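Have a look at this one.
Excluded from the complex is one protein chain; the other protein chains are retained at their positions.
And now, chain A:
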Amino acid sequence: MTTTVVRPPSALALHEVSASYGGRTVLDGVSVEIPPATLSAVVGPNGAGKSTMVKAALGLVPSVRGHVALLGEPLRRVRRRVAYVPQQDSVAQDFPITAVQVVEMGRYPHRGWLRRLTRHDDELVAAAMEQVNVADLADSPIDELSGGQRQRVFLARALAQGADLIILDEPFTAVDARTESALLEVLTSLCENGRSVIAVHHDLRTVLDRFDHAVLLAGTVIAAGAPADVLTAEHLERAYGMAPLALNR
């Protein structure tokens, strides 16, 4: 008798993905697989195409070629199961909205344009805010929150959505070290519960210390795998043109 082991599909699989933006080719034939239930980082120098890679995977960049699978499926079949936490400056800074209203948006993909939010939705919203410790900020306008508080609110929106894959774009800019550490703890616990988290990130030190998986990007994939194997002096030199000093142990 043979048993077949069903491997869960990759959190994100790109095959020969190329993307251009504003007439410039930013990604050139990127192929990479990011395993499920891991905390993964996409790292690389400025202009390496980190944000473009995740946005291309999510269908948010106009001209993309190649093949993308999220949680083993094409995007259109997993829209509700994938959440995106955007870079703070791509959100309308002046929009009048309270923290709880932002988190409620996480339920919109499930309820569509018109169906009312149910009591179940309200419970999920409250639980998500509790989980990232922003329940007491529920009625605060978003433009009165600190960078770290905002980032937690957006993470709560992803949790309220019930996403299996959460993709964050530079989540720790404008966040102090203590908040960064607390947010990383939440993300780690999500991965322990089987969810997949991918963060575009630039602090290589935290990638080594806290992440399970890393993709090093410089227009194309330089290396992917366990952070210690990826962030070697040789790879970093190829990506950055020089090995960042802080990592020399």
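In this section, a contact is a pair of C-beta atoms (placed from the backbone, for glycine too) under 8 Å apart; a residue touches a chain by one contact, two chains touch by 3 or more; residues count from 1.
Definition applied: contacts and distances are computed from a predicted model.
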What is the missing chain called in its UniProt entry, if the choices are "Deferrochelatase", "3-isopropylmalate dehydratase small subunit", "Metal ABC transporter permease" or "Aspartyl/glutamyl-tRNA(Asn/Gln) amidotransferase subunit B"?
"Metal ABC transporter permease"
Looking at the whole complex, which of A:68, A:105, A:186 or A:208 touches the chain that is not displayed?
A:105
Can you tell me which of A:67, A:80 or A:205 touches the chain that was removed from the display?
A:80
For review purposes, identify every residue of chain A that touches the missing chain, sorted by number.
21-23, 55, 58-60, 62, 79-80, 82, 84, 86, 90-92, 94-98, 101-102, 105, 108-109, 112-114, 139, 141, 157, 161
